[in-house]
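Every protein chain except one is present and positioned as in the full complex.
The letters A and B name the chains in turn, as written, and every chain counts its residues from 1.
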Amino acid sequence: MLDAFLGWLGVVFVFTGVFFLFLGALGIFRLPDVFNRLQAGTKATTLGVVSTSIGVGLIAKGWILFAVALAIFLLMTNPISSHAIARASYRVGVKKYPQTDPDECEKREWKFPEGGEEK
Amino acid sequence: MRNDTPALVKRITALSLITILLIGFFLAFKEMPKGSAVNVNQRVSRLYVMKNVETATKMMENGKFFAKGIKPLRTDVPYTPITFGKSKNLEDGAANVVTSIVVDYRGFDTLGEVTVLFLAATGVAMLLFGKEKKRKNKTEPSLIMYVGTRISFAIIFLFGIYIFVHGHLTPGGGFPGGAVIASGILGLFLGKNGYKPNHLGLKVFESLSGMAFVIIGLTGLFSVHSFLANFLPTGVIGDLYSAGFIGLIYIAIGMKVGAELSAVVNSMIVDVEEEWS
Partner (left out) sequence: MIIYVATLIVIVVIMLALIAVFSKKLLSAIIASGFVSLGVSGLFFFLQAPDVAITEAAIGAGLSTAIFIIALKKVKKGESKDEE
C-alpha cells in the first residue's frame, strides 16, 4: 500500500518536473532578452530537475539518498551560476528589453568591506 | 582547411565528414548488446564482477558468460563467478577491473603518465608564473558568488576525494578525482579577486605524493619480487579495505593530480607582469 502510494507520488513529482522543464525550454525560445531567458532557463529548470530527481528517488527505492543529495547540490549551485551569468552579462552591457523598468542594479554595487575579510 | 577555400568545397567536405562519421558510429553501435536500457548492475559487471550469483550461474549454464566471439582460455578449469562481497584472496581484489589494470598490472605506465602530467604542469608554471600584476579596475565578484563558491567547494572537494578513494570499487580513480578537486579550486578563484593558494605548498605537496607513489613501488620491489608489485592482502572483493595497494596508490595519484592541476589553474589565472612581449 505504502509502496504503491510512494510510487504514484514519485510519478506525480516526475511529471511536475517534466512540466517545469518544458516551461523552461519554452521560455528560452519565447522570452525577449538575456535576463528574461535566464529567468526561464534557471528558475524553471531548478525546480524541474529537483522535482524530477526526488520523484525518481521515490520510485526507485535505495536511490532516495542520492536523489536528495543531488537535489541539495543543484539547489545550492544552480542559483549561484545563474546569478553569475546575469551579473556578468549586465556588467558587459547586454541590451535590455526596453520595457525593463526600473533598473535597480544601477544604484547598488556590493563591495568587500575594508578589513572585514580575513587575509 | 585554408581560409581561401571556396565555401562550396567547405560544405561538401563537412557533409562527407558527417556521412562518414555517422556510418562509422552506426557500425560501432550496431555491435552493442541488445537491450532496452543500460543496466549497470548487469551489463558493466558482466565484465567486472558478478554481483548476482544466480544470474551469473544461469549465464554460465546458457553459455552467455563470455562475450560473443571470446573463448575461455582454459577449458579444464571451471570458471567460477566472482561474488561481490564474498570472494576472498583473489589475484587482484579490485571490483573495478580497469583500476586493477591501470594501477596493478600496468602500474609502471601510470607512473610514466603521472610524470608526463608533472612535466606539463611544471612547464606551464615556468612559462606563466611570476610576479603578480596589480590590475586596477577589475570587477569584484559579488557576495553571493563569494559565499556560494566557498560552500560548494567543500562538497566538490569531498566528491573528488570520494572518487579517488573508491577508485577500486566504482568507476573513477585518481585522474578524474584530481580534476574534480582542481575544478573546486577554480571555483574559489572565481569567488574572490586575488585569491591566492600557496603555490609553493602545492608543488611540495604534489612532489610528496609522487614520492609516495615511488616509495610504494619500491616497497613492492624489496618485499615481494618486482617494482610496483602488490604487497598487501587483497581482502574481500567489494570492501573499502581491499585490493591491496591499489587504494593507496590511487590516493597518491589523486592528491598529486589535484595539486598539479590546481597549480596549473593558479599559474593560468594569476595575471603576471609581462617580462617579454
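Heads up, the rule we're going with is that a contact is a pair of C-beta atoms (placed from the backbone, for glycine too) under 8 Å apart; a residue touches a chain by one contact, two chains touch by 3 or more.
Here the structure is a predicted model, which is why all the values come from computation and not from measurement.
Interchain touches from the omitted chain, evaluated on the whole complex, reach B. Of the candidate positions B:I144, B:V165, B:A179 or B:L248, contact with the hidden chain is made by B:A179. Checked against the full complex, the candidates B:A125, B:I163 or B:A263 give a single residue touching the omitted chain, namely B:I163.
Although one chain is not displayed, its contacts with chain B can still be listed: residues 3-4, 7, 10, 14, 17-18, 21-22, 25-26, 28-30, 32, 35-38, 40, 43-44, 47, 96, 98-99, 163, 171-173, 175-176, 179-180, 182-183, 186, 261, 264-265, 268-269, 271.
Here is the rule we go by: only the chains that are shown with their structure count from here on.
Remark: chain A and chain B have CA centroids separated by 30 Å (rounded to whole angstrom).
If you check the complex, the residues on chain A that touch chain B are 73, 76-77, 79-80, 83-84, 87, 91, 110-112.
By the touch rule above, chain B contacts chain A in their complex via residues 139-140, 142-145, 148-149, 151-152, 155, 190.
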